[in-house]
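Before I ask anything, let me first share the structure, which is written out below as structure tokens.
Here the complex is missing one protein chain, while the rest keep their positions.
Let's look at chain A:
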Amino acid sequence: MLWLSYIMQQKYYSVPKDENEGGLVLFCCSHQATCVQYRLVVRDVSTLQILQLYTCLDQVSHMEWSSDSLFILCAMYNRGLVQVWSLEQPDWHCKIDEGSIGLVSSRWSPDGRHILNTTEFHLRVTVWSLCTKAVSYIKHPKACQKAVDFSRDGRYLALAERRDCKDYVCVFVCDDWHLLRHFETETQDLAGLEWSPNGCVLAVWDSCLEYKVLLYSLDGRLLSTYSAYEWSLGVKSVSWSPSSQFLAIGSYDEKVRILNHITWKKIAQFEHPAILDSTKATVYKEVEKRPAVGSDEMSLHSITIGTTLFNTQSKYEISPLPVQIPVVKPDPDRANPKIGISALAFSSDSRYLATKNDNMATAVWVWDMQKMSLQAVLEQTSAVRCFQWDPLRPRLALCTGNAKLYLWSPGGCVSVQVPAEGGFQVQSLNWHCSGDSVILLGKEQLCLCYMDTDQEDK
């Protein structure tokens, strides 16, 4: 059971961002930072009280906390500048200027003392050290979906390289940026790479023109190759389970294939049919409760609050089988068609997998990894924008761009109205690392949502 015990809201104005960045709001475990144009505001996460205020030189494009939550980097891609602020010493400052070479992306290293800047046109990656002011360069980084990945323990960095029309992977030791391994991959056009949570296996996948997933061991040996089919569009998304036991591959053929870590062979295949006929899963359908028009509730008070007028209440109903999920056929002439599994997420105990099929954008599918079968389907009234698992419990939070927060757990699911003024639309959400609160990001507002810790044991 969850209770929304305490909700606060804040307003902020943000720069229109590309869709990948969920707004300029970030959490670390103890603080929350908000960036407005060029002003950086740091708040305490439990009281939202302003602690620090910084001013950057230009409009901030990207903001990131360091791993030890002591520093924040603010990158300004237009100017090719990166500014780093310290929380402990507000007077401390650091500015990195990339010069004429430009800046396309900037990120922290896992130790929180190095910054990796990718220059324009992906000419090189510059590694700046805040301890020694030393610089390292990494040449020929690849410009693809996910070219850089740090292992979870922060010891190794895997970077995709494209040299002489061939793909390579470089493995660096984050301690001193020593190149540990450099090997060629058997991909046509490497699209992404990801370390397994135990840091021993690197999954590398090809672009959507070829279905190929390669698994390399930490020392560069090819462990296995997996290819489900030829010619049709291939891999769309990849995700490791937190226990490193499973690798989930979502593809354009609307299926998720699960590989196991012992033989690297497919052990299960999850399909997303439009008509659910014979399944033991529960299908939750969001049903909107229309507000009573012309009733006593239409008082001035309620109108000003806007909860009854603009935001309709909704609840979940269990649909009886067979269920038909609305499908939107993608435009066949466009590239990167809106079909296939684009989002995969394992719960923290590796027990559940949540998936989203792009041509059934209103549905989120939850699979039970113990039974290797469908557990639940959540059908929303509008397209699901974002979903994320609680870092500690098997609890899934999702949002569809309206003023509601939806939560699913094995016990059931609930639709929570966000009490906010005007049209607050939840565009994305982020869990706090303790699993006690969720931050909901809208276009111009953010809302912090606290979960009541359940007293009883279930």
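A few comments on the model shown:
Rule of thumb we're sticking to: a residue touches a chain if its C-beta (ideal position, glycine included) is under 8 Å from a C-beta of that chain, and two chains touch if they have at least 3 such contacts; residues count from 1.
As a working rule, contacts and distances are computed from a predicted model.
Of the candidates "glutathione transferase", "Synovial sarcoma, X breakpoint 2 interacting protein b", "NADH dehydrogenase [ubiquinone] iron-sulfur protein 1, mitochondrial" or "GPI transamidase subunit PIG-U", the chain left out of this view carries the UniProt protein name "Synovial sarcoma, X breakpoint 2 interacting protein b".
Across the entire complex, the residue among A:Leu218, A:Ala248, A:Leu276 or A:Leu398 in touch with the chain not shown is A:Leu218. The residue touching the chain not shown here, chosen from A:Ser61, A:Ser106, A:Thr126 or A:Ser241, is A:Thr126. Of the candidate positions A:Lys139, A:Arg163 or A:His178, contact with the unshown chain belongs to A:His178. Although one chain is not drawn, its touching partners on chain A can still be listed: residues 67-68, 86, 91-102, 111-113, 120-121, 126, 128, 130-133, 135, 155-156, 173, 175-176, 178, 180, 198-200, 208-209, 217-219, 231-233, 261-262, 332-337.
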